[in-house]
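Omission of a single protein chain aside, the complex is shown with its protein chains in their original locations.
Labels A, B and C are assigned to the chains in the order they are written; within every chain, residues are numbered from 1.
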Amino acid sequence: MKEAFTSDNIAGASDSVIAAIMAANQGDTMPYGNDDYTAQVTRMFTELFECDVDVFLVSTGTAANVLSLSAMTPPWGSVLCHSESHILNDECSAPEFYTGGARLVGIGGKDAKIDPIKLKTLAHQKKGDVHSCQPSSVSVSQVTEVGSVYTLQELKTITAIAKEAGLPVHMDGARFANALVALGCTPAEMTWKAGVDILSFGATKNGAMTAEAIVVFKKPLAKDLGHLRKRGGHLHSKMRLLASQMIAYLTDELWRINAEHANGMMALLQDGLKGIPGVKINTPAQANMLFCTMPTPMIEYLLAEGYAFYTGRWAEGMIRLVTSFRTPKEGVEAFVESARYFAEQGA
Amino acid sequence: MKEAFTSDNIAGASDSVIAAIMAANQGDTMPYGNDDYTAQVTRMFTELFECDVDVFLVSTGTAANVLSLSAMTPPWGSVLCHSESHILNDECSAPEFYTGGARLVGIGGKDAKIDPIKLKTLAHQKKGDVHSCQPSSVSVSQVTEVGSVYTLQELKTITAIAKEAGLPVHMDGARFANALVALGCTPAEMTWKAGVDILSFGATKNGAMTAEAIVVFKKPLAKDLGHLRKRGGHLHSKMRLLASQMIAYLTDELWRINAEHANGMMALLQDGLKGIPGVKINTPAQANMLFCTMPTPMIEYLLAEGYAFYTGRWAEGMIRLVTSFRTPKEGVEAFVESARYFAEQGA
Amino acid sequence: MKEAFTSDNIAGASDSVIAAIMAANQGDTMPYGNDDYTAQVTRMFTELFECDVDVFLVSTGTAANVLSLSAMTPPWGSVLCHSESHILNDECSAPEFYTGGARLVGIGGKDAKIDPIKLKTLAHQKKGDVHSCQPSSVSVSQVTEVGSVYTLQELKTITAIAKEAGLPVHMDGARFANALVALGCTPAEMTWKAGVDILSFGATKNGAMTAEAIVVFKKPLAKDLGHLRKRGGHLHSKMRLLASQMIAYLTDELWRINAEHANGMMALLQDGLKGIPGVKINTPAQANMLFCTMPTPMIEYLLAEGYAFYTGRWAEGMIRLVTSFRTPKEGVEAFVESARYFAEQGA
Partner (left out) sequence: MKEAFTSDNIAGASDSVIAAIMAANQGDTMPYGNDDYTAQVTRMFTELFECDVDVFLVSTGTAANVLSLSAMTPPWGSVLCHSESHILNDECSAPEFYTGGARLVGIGGKDAKIDPIKLKTLAHQKKGDVHSCQPSSVSVSQVTEVGSVYTLQELKTITAIAKEAGLPVHMDGARFANALVALGCTPAEMTWKAGVDILSFGATKNGAMTAEAIVVFKKPLAKDLGHLRKRGGHLHSKMRLLASQMIAYLTDELWRINAEHANGMMALLQDGLKGIPGVKINTPAQANMLFCTMPTPMIEYLLAEGYAFYTGRWAEGMIRLVTSFRTPKEGVEAFVESARYFAEQGA
């Protein structure tokens, strides 16, 4: 099989993550996060984000997102998010389940970034009206679902509107490291310094096997998360499994190295595709995901050649390509070469 | 530190489980359980249980239990279980959360086994009365929460009462292998042949790191579990992590070997403690868990010596001892020796 | 104060409804609907709809709607409805609460009627995809939220699409009688003969004080409604209060007489407004509700004169006018006269 660009969750974990699991497997530890590994994770996050944070490890991104939302949204509230957002489109009704029935309100905006003008209106809409869901929180995805990245200024614009309306802000950072590398800023700058109150810190897509962290910057939002996590069945007894992965992921900037690789491969891929007749870049990839449009025969040819990627889910001819920390340069080059070959032959 | 008998979740995973994770880490696989590892797990369970089963892998025992309950209990229903059961006492309000508000009804009974007479009454109580929670399902723990094991006949008595009242039966098998080894029967005999409809098959406590399976024997109960699992945030993207652990656990009867060791160590421990003046066995341990009572000074001495176990949670002088697949014979012998030493000195 | 066109819920109840409450107040009756009044209501509905129906009386329209939705939508499902629908905009998050977290999916369409083309796409969207809410039911409002009325053919087109996709259909009939009078058809024709499976039969807005009925045409949907109603706190002990109102409402076609009056007053109002310069009818009123647009000074003048109606909630200059069974002809004429006077003076 040729290279797969299906998703960054088709890769396994980085070697050092697996090694960390092995090492952590030795000896006894207290269960349910009352262990040294878990304590160390909190210390590492505190250092990484340059502030005192509360950390809750979970094993899926869905759990990280919906627990975060449930910590900031009452059952009669609404979460303002982009209409393309993952929480709105790809979590079944988990957000409604965990919040006790809050509503996701999708907002438009270019490149899957929330339109601040529309947000401003919706953040105040029907406030105090008992017949209406109350605007209660805002959620942004960084990297967005089309592969774009909010600039720090764009984030601050969003969070300022939220704060002015009294709404806490969640960041779905399933691809947090990829965004960070794209912006070249510090973790603090892209989160609490930009007005983010609670973060789904993703590691699974970028080198871990199953490790996500809810990182809480605004203390009061952490108050109920211990109970919420347990109630959701997301408190692991052998927490060292999650903690050891996260420690490895945060050690020696593995997260950065992995993300730089994934983003670099995407840059290579995008550069290669740009010059090919018939290929249209939809949203310029800033991180490790790209949506582009191709002639249907080219798509069919590439699939027949053995490349893997999602298509058929959006407008005709649209495909999604994702690179990961493991994507080999040769795979990218071969894909571009195949596309070019078809374009030239087909023309 | 001396040996810890705190719980069987303080041990890590068996070496072959870790090796399996490492091996599964190579290459790409499709996410969310659409991979060969997951398919293999279902085949292995089908073989193990000698019947066609539906399998849903999750990463915590809480998730396995509450998803199972939610598949068989409507929001206005009640789950009949023992008043000492884990689902009633140790899952926060996760059962209520996942079932949408069903109620756990605790039933008494010796050795933490449901009293069939009481069950019979409650299984029919206020049936059809719109003002009352409707008896909707039965859940048994095998091994029970005090370390006893239902005989096959006892199980059949319970499930016959349940079936006569039209209630499906769940088995909380967090220590399934330990119970199976204790009874010396087949997995089929202890489950569907004894009237169990859905099983929380635990592996985490007996050699895995974080792998549990919901095994459904009664097809219609599986209908919604895919959505329920996703909605709960329990569908793992890199499912191979869970699947590979389970494959290793089911391969070459690792589950049996581990459980035999744990049970054997408990037998040794119990035998040793029996003869010590002042020590009273509360419920004879049939698997790997024992509740016994000691003079308070003996407890203090043992803790001071560095042994670890839970106490102070129940009646005065009661302690809980749990052995695992990793508990060393020397550790058990040393503990017994220390207890005996104190008894003789103290007397 | 001049006439109020705020809503049809500002009027009290018809005299015969109050008289029925008084009469029912005599003597003892069994509570919780185990009384003759309630039995009579079911018989009357069976006759009215020319088929065997299950009836559940409740005291609010919200309860009727959300209990109906909960009977046909699983927690991971979605309810397809118009984006202007009452259930989406005016019930807080009651639909999510009662369904356990199902999602309302708003669909566009002219005159607040669901666009069948869009419905067809959404009714099949991501069916079977565990990551997505599953299209599970369809809800139409008759009268719609802008005062239009689905024709029987339009209803059949919607329900045929729903049925083809396996989705049950709910009708929010808060203004059921007004729609029926507008169409001039039988209750059966506008419901089960047109493919409706469950109906919120509204009486409160058209002559009752607090009486709504969930009328179930498709038997299996009624199965859980008894428990769902009780669980929601909507099972009245002195059910005769609700039942007596409904009996009066169904007796001697009070519902029809009241609706004919309300619709007639609206026709008069609309005819009067049509000819006034500066007034624009947005959606032609077919029942008893009208949205129209006026110059802001005209709105201010009318409000200053003492007329009451909602404005300021939609586009600038848009107002909503609703007539009821009690609206007097003189009030309508005076309102039109005032508007005309202003238009002529102001011009």
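Basically, a residue touches a chain if its C-beta (ideal position, glycine included) is under 8 Å from a C-beta of that chain, and two chains touch if they have at least 3 such contacts.
Not measured: the values here are computed from a predicted model.
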| item | value |
| --- | --- |
| Visible contact partners (per top-of-document touch definition) of the missing chain | A, B, C |
| Which of A:Pro74, A:Gly278 or A:Gly317 contacts the chain that the document leaves out | A:Pro74 |
| Of C:Gly184, C:Gly233 or C:Gly312, the residue in touch with the unshown chain | C:Gly233 |
| From B:Trp76, B:Phe176 or B:Tyr307, residue that would touch the chain that is not displayed | B:Trp76 |
| Of B:Val41, B:Ala64, B:Ala102 or B:Leu290, the one touching the omitted chain in the full complex | B:Ala102 |
| Residue ranges of subunit C at the interface with the undisplayed chain | 4, 6-7, 9-13, 18, 21-22, 24-31, 58-63, 66-67, 91-94, 97-98, 204-205, 209-210, 227, 230-238, 240-242, 326 |
| Hidden partner interface residues of subunit B, rising order | 75-78, 89-93, 96-97, 100-104, 130-133 |
| Residues from subunit A at the interface with the omitted partner, ascending | 32, 74-76, 100-101, 130-131, 134, 224, 226-231, 235 |
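The rule is short, and it goes like this: only the chains that are shown with their structure count from here on.
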| item | value |
| --- | --- |
| Overall pattern in which the protein chains touch one another (line/ring/star/complete/other) | complete |
| Proportion of interface numbers common to subunit A and subunit C (over half same, under half different) | same |
| Turn needed to bring subunit A onto subunit B - CA fit, degrees, nearest 5 | 180 |
| Centre-to-centre distance between subunit C and subunit B (centres being mean Cα positions), rounded to whole Å | 52 |
| Computed distance of Cα centres, subunit B from subunit A, in Å | 35 |
| Euclidean distance of C-alpha centroids - subunit A vs subunit C, Å | 42 |
| Set of subunit B residues in contact with two or more other chains | 227, 230-231, 235 |
